[in-house]
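Every protein chain but one is kept in place in this view of the complex.
Right after this comes chain A.
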């Protein structure tokens, strides 16, 4: 069914209301995941373990923010409002990101005694990145051509993010007992939420039926297989089946931590909507 579909552009997508709706639902998930995790990454600026890492983390966050912009612009093309407004003026209940990406970086606030958890940053970024890779690969077969094209471009950049997190994971896994313990604690914490990544939300059936992206089960299997290999190679024990948070981000349920992130990131835009971001 999905195989036969080939939607060249936004005009064609809008001819089928159900298709356009499923496309928009998927784009919100893709955009919000990248956007919120890029924000969390940017909160590390000046706090990363060393200056080279500051540069690297900022660079990756900037890439991810750029990917989110692409998706928000596709939503704008679908007539859902200005990309900047979609990103910065929605209430948290309208966000479709997975809970994993909205979690705070650790104790404290950026400007007030930040005691962020570096191991958590590495594991979250890497586990998310591995899922994102599977998702981008699947999107290359998307029935929506603009999405298939842009995902290939993103993949070329994303490859370098994975290389970066891979180095950290390996080094910490083979470092001191303290590093190892912190890493394992971070894996356990990330794993409590990670299962939601391949959730395609309330419109999952239509998203798969229209061939917008592969179904949840396939995404999940590929991602877990890939992650399992990487954990094995680093000598880390497999944490088992990933869990999901008590609330469902893909359905618009979120923690107060997302509210905090949205309030901070949209502060300038709310004061001055003409500002660029």
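Basically, a contact is a pair of C-beta atoms (placed from the backbone, for glycine too) under 8 Å apart; a residue touches a chain by one contact, two chains touch by 3 or more; residues count from 1.
The definition used in the following text is that contacts and distances are computed from a predicted model.
As stated in its UniProt record, the chain not included in the shown complex is "Phenylacetate-CoA oxygenase subunit PaaJ", which appears among "Glutamyl-tRNA(Gln) amidotransferase subunit A", "Phenylacetate-CoA oxygenase subunit PaaJ", "Sugar ABC transporter permease" or "Nickel-dependent hydrogenase large subunit". When you scan A:6, A:115, A:153 or A:228 for touch with the missing chain, the hit is A:153.
Only one residue from A:46, A:66, A:79 or A:256 touches the chain missing from this view: A:66. In the full complex, chain A makes contact with the omitted chain through residues 52, 55-56, 58-60, 62-67, 69-70, 149-150, 152-154, 156-157, 159-160, 163-164, 276.
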